[in-house]
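Working notes, beginning with the structure itself.
Taken from a larger complex, these chains appear in their original positions, while the remainder are omitted.
Note that the chains take the letters A and B in the order they are written out, and that residue 1 is the start of every chain.
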Amino acid sequence: MLDLALANLLSPIVLSFALGLFAALVRSDLTVPEAAAKALSIYLLFAIGFKGGVSVSDHGIDGLLALSLLTGVILSALLPLIAFALIRVMSGLSTLDAAAVAGHYGSISIVTFVAATSVLQGAGITSEGFMVAVAAAMEAPAILSALWLVSRGEKSGRMDADLWREILFNGSIVLLLGSFAIGWITGDEGLDKISAFIVAPFQGVLCLFLLDMGLIAGRGLRSGAGLSAGLFGFGVLMPVIGSMIGLGAGVLIGLSTGGVLLLMVLSASASYIAVPAAMRVALPEANPSIYLTLSLGVTFPFNLTLGIPLYLWAAQLVTGG
Amino acid sequence: MDTHKAKRVEIIIEAVMASRLTNALEKAGVRGYSMLPVLGGTGRSGTWSRAGQVGRGEGMVQVVCLIRPERLDGLLDAAFSVVEKHIGVVSITDCEVLRAERF
């Protein structure tokens, strides 16, 4: 476990994140241009989706895929309720702010997922290719839960047709599922054609993306209104709780060790792309600096550095894998 | 050169709300507008910058709209209905335009 944690901490990926964090904290003028950051994220989503699809085309599908998707949707919808209760206990946030934060923790962070797949790959552990579809399935339900938490006391709903469409056809969902489908359809033959692009340089691209994430997280930590100890604690405790729930669910439905880890990571991670945008539309009164700082400045680094090795250790312990 | 009185309305609004704003403007009969990028800013809700950002949760754009004075009220009502609950600022300036038939 310690070995694993250390190896993870000293990987180029995590160190690149640390470099970005450092640069932001000393207020270096280092920045990744917005267009480049978006291009990196498109690359990562396309690559991870495609590879997942190819892996499904290799191994075929069975009931487990549908079951996993269903589990993902349920986790995404339920985790916000637990998060909401926990925030209310640990901090003095208003219902509105607490619900907004809770929504982030039901949804997922795809780059945390990607980092976890890298760790699995490094450790030579396989996982179900369709987990990337589960990731996509877990993006949105949490948003609905968060809005439900807020609108319980309200007369008028906060959803309209536009928002539904925006949530369901969110760019990262479309790209992830779309490239998953392309990978599935084209299979190994398709992968052969583009693996020099989506497989070989993947880890290196991920480093640059994490450099950027470090820059953003550091900027948030620096300028963000300091979090209370309670909120900070929530940002570390909630992923651990989430991962344990993911562990239970993953074992229950019979995922492999790798699959269990990925479900744990999805449950443990907090969104920083889809959910913040949806919250700005639907809950504009909620304070964005709270959920952004928590998600990107606390939970993401925690998962990236300590969380993933911890979850892997637990997954191996429980599944015996 | 022949110029004509008009209003220049500049609305800085959250990027996620931009399409809702322009839809509302179009419904209110606004025929033309342009959208400019905003790199960052500071306001009551803190400081933000688009540098390195991937998500759309943070960030604003500036919608610029030249309009005949008599159409201003409709535009402002439409704009206000969208910005009301959201962060952002609206300014209206008197201006002259060329080719008034366009507005």
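Things worth noting here:
Methods note: a residue touches a chain if its C-beta (ideal position, glycine included) is under 8 Å from a C-beta of that chain, and two chains touch if they have at least 3 such contacts.
Predicted, not measured: the structure shown is a model, and the values here were computed from it.
The stoichiometry of the full complex, written with the chain labels shown, is A x3, B x3.
In this text, only the chains that are shown with their structure count from here on.
One simple way to say how far apart two chains are is to compare their mean CA positions; for subunit A and subunit B this gives 34 Å. Within the complex, the subunit B residues that touch subunit A are 14, 16-17, 20, 45-47, 49-58, 85-87.
The touching residues of subunit A, counted against subunit B in their complex, run 31-34, 37-38, 40-41, 162, 212, 215-216, 219, 223-225, 272-277, 279-281, 284-285, 287-289, 292.
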